[in-house]
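Report on the structure given below.
For this depiction, one protein chain was excluded, whereas all remaining protein chains were kept in their positions.
Which chain is which? They are A, B and C, in the order written, and residues in each are numbered from 1.
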Amino acid sequence: MGQTPSVSTTILGADEVILNMGPQHPSTHGVLRVKLKLDGEKVISSECIIGYLHRGVEKIGETRTYAQFAPYVDRTDYVAAVSNGLGYCEAVEKLLGAEAPPRARWVRTILTELQRIASHLLWLGTHALDIGAMTPVFYCFREREEILKIFEKYCGARLTTHAFRIGGLLYETYDGFEEDVKKFCHDFLSRVDEYEELLTENRIWIQRTRGVGILTADDAIAMGASGPVLRGSGVKWDIRRAFPYAAYDQFEFDIPVGENGDTYDRYLVRMQEMRQSHRIVLQAIDSIPSGPIAARIGKVLKPPPGEVYHSIEAPKGELGYYIVSDGSTQPYRLRIRPPSFVNLQVLDQMIRGLLIADVVAVIGTLDIVLGEVDR
Amino acid sequence: MTFYEVTFYVLAVVALLSAILVITCRNPVHSAIFLVLTLLSVALIFLQLQAEFMAAVQIIVYIGGIMVLFLFVIMLVNLDVAVRQAPYNRQRWIAGFAALVLLAEFTLFIYQGRDWAKLPPAAAEAVQPNTELIGRALFQNYILPFEVASLLLLVAMVGAVLMAKQR
Amino acid sequence: MADEQQKKPEQKPAPTPAGEQKAAPPKPPARPVPPKPEPLDNELIRRLRARFSEAIGEATLDRKQAIVVVQPSRFLDVCDYLRTEEKFDFLTDLTAVDWYGREKRFDLILNLYSFSHNQRLRLKVPLGEDTHCPSVTGLWGTANWLERECFDMFGIVFDGHPDLRRILLPDGWKGHPLRKDYDILQQDVAWVKENLGIESGQ
Partner (left out) sequence: MTTLLEILDQPLVLALIRVLIVFTALSLIVAYLVYAERKILAHIQVRLGPMRVGPHGLLQPIADGLKLLLKEDIIPEGADRAVFWLAPAITVLASFTAFSLIPFADNFYVTDVNVGLLFVIAISSLGVLGIILGGWASNSHYPLLGALRSTAQLVSYEVALSFALISAILLAGTLSMNGIVKAQLQQGVWFAFMQPVAFFILFVAAIAETNRNPFDLPEAESELVAGFHTEYSGFRFSLFFLAEYAAMVLVSSIAVTLFLGGWLRPFPNVEWLGFLRFAPVVVFGAAGTWCFLRFFRFPTGREWFWQRLMLFALGAGAAAAALGLLYPPVLVASQGAFWFLAKVFLFLYAFIWFRGTFPRYRFDQLMRLGWHFMIPLAIVNVIFCGVGLVLSWELGWNRSLSLLLASGATLLVAAWLARERS
């Protein structure tokens, strides 16, 4: 607070208040409960209480066949279901030693990048809403709707899409897919400019986000943060580059990084990422190869015994699948490495000494999805 | 009784009753509310006396300012403890005695001054807007005391800020 | 990984045939070759073996992934060495696998990543049911919640963990759901009945 003449903080200093934020709270983005120890409005310490959405997805995985389990991963990070599906399918493919044919990989890349844009749009809208700007959320949903329409046309579902199958794709792209994607891309950049016009140079937005929730690069690495949270701290690391999957080695794109690791930097990083995703989609849509859309992997999947860890750059960060096979039709152990779960762990460190209003901003900037945190 | 007399007595009774309630209420917030009521009825009595400026200032300063700050502070202290404490234990008799003395004094003086305390019948219309009168009084006749008082308050304010900053 | 030997005609065509697909008949994709784990022997492993001779068990390369078995006795030292000397500064994931029926029941799995070498390494620590495992929270802050989850799901106790409590399941819960001898019928019916007021267990 510094020299702020706020009476509340100085007088309340006498005793600490425990404030339960959530599990029902407008800006905890789901059923997250943060127990805040407050000195006035200043956060002394905090504790995240999670698990309200725990469904035992990993246990379920052990009792389903590989193909049966695929729809379940859509329900972890339910705002980026396509990305989850990609991670899972590729992990099982790696376990089988199979590889999706090029056309499938291209389509997967396009859809995943669209999903990244959709996820970031949802983040932007809710984050701005948390900080009090209520209009961007509607603009964001307008664009997200376009993406969801493409998903719907492609596979019939909008949210939990189950778009990909192990070994490739189930569906060929629909007629007009490319036109739809191109049309979306054509409008999209100017729309991003529109959001930035509302926020990036806005004095209040800058005051609310700059210097708030700083995470240094060393801390980010030590705490296992990944995705935009890590890049916002200035670590130039993207799994799409480090371990290219799908067709990412074919496209040019930049990895935006921040400098100070504050909320504003993470905001800028995600905004840039949307632009980069747009760039990837445009490159991919122009170069989709023709050919088969699925590898031959047989109907009954019995991966040879062994184990695999495969991770992708999901919109929220490193989404990993660790699957152990015992040679049967069901995974022996299926572990999901959830980016939100690991990123959320940084929250306490980031909000100490800040105000309640900043807690909201920091939760928003971490971009968590409770379905994924709790699984 | 005229309309004005009726309102006066009603206001006076309200003011007195709520004043008593201020000190008898156990809950400080309730006390504060009754204090607001007291101040409000006094403000209305000012209004009746065609002292609009005084009435308005009474409301702005006492209710809008001081009472809000009172409530602000009351809310911050631990109420449960305050309610459980019985602060009047020892002083009850002394206070009662002091009150009696004061009452006797007042009665005496009011009785003595019953003649000259009578006001001349008020003019039907205020001769001059009393805001201007007050302004002239403060800034012309009593400019020195006024400025001294404001300086004093300024010193107090600076001191308070300084003390708060040191914490 | 593509294998050219076994070529069979495409059995099921794509459900939504696109125009271009018909023009050029699809090339039948290849059947995958089952991958085989092979022993791993590289500089890193050699250095590890030289330093922690008996504590480093079998090292394999399975599907291009380096896997090293580490004995719990010197587990913490190995981790410390890997983090500081070999720059595996990013703990990607920490989890466990329950090999029910094996003598040392659990495998603790650590997925490490090194930013400077762009390299992943997986540590496997075999643990008996009652063996405590040293906590790596001091090395990687990430481990805090991951170890708590591991404790919650498998009942593995981490010595030196600052705050080893259940994380996803409620505090009073009995049992560790990701163990192989746990299933829906064994869940904490009493807890559910008491705290949620519903009959459970299907």
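Following the convention adopted for this analysis, contacts are C-beta pairs under 8 Å (C-beta built on N, C-alpha and C of every residue); 3 or more make two chains touch, one makes a residue touch a chain.
Computed from a predicted structure; not experimentally measured.
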Check your understanding: Taking the complete complex into account, which shown chains does the hidden chain touch?
Key -> A, B
Exercise for review: Could you tell me which of A:26, A:176, A:298 or A:327 touches the chain that is not displayed?
Suggested key: A:26
Exercise for review: Could you tell which one of A:95, A:150, A:288 or A:355 touches the chain left off the display?
Suggested key: A:355
Practice item. Check the options A:48, A:129 or A:370 and report the residue that touches the missing chain. Key: A:129
Point to revise | chain B, residues in touch with the chain not shown (by the definition above) | key: 27, 29-30, 33, 36, 52-53, 55-57, 59-60, 63-65, 67-69, 71-72, 75-76, 129, 131
Exercise for review: Against the chain that's been left off, what residues of chain A make contact? List them.
Suggested key: 1-2, 4-8, 17, 19-20, 25-27, 41, 128-135, 138-139, 142, 198-199, 202, 204-205, 207-208, 355-360
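Criterion: only the chains that are shown with their structure count from here on.
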Point to revise | chain A and chain B, separation of their C-alpha mean positions in angstrom | key: 61
**Study point:** chain B-chain C separation of Cα centroids, rounded to whole Å
**Key:** 74
Revision key, fill the gap. The distance between the C-alpha centres of chain A and chain C, rounded to whole Å, is 22
**Study point:** chain C-touching residues of chain A, taken from the complex the two chains share
**Key:** 50-51, 54, 56, 58-59, 94-99, 101, 168-175, 219, 221-224, 235, 237, 242-243, 290-298, 304, 306-309, 311, 318, 320, 322, 324, 332-333, 335, 337, 341-342, 344-345, 374-375
Exercise for review: Name, in rising order, each residue of chain C that touches chain A in their complex.
Suggested key: 1-2, 8, 10, 14-21, 24, 26-37, 62-63, 65, 67, 89-93, 95, 97-98, 109, 111, 115, 118, 120, 122, 140-142, 144-146, 149, 153, 166-170, 177-178
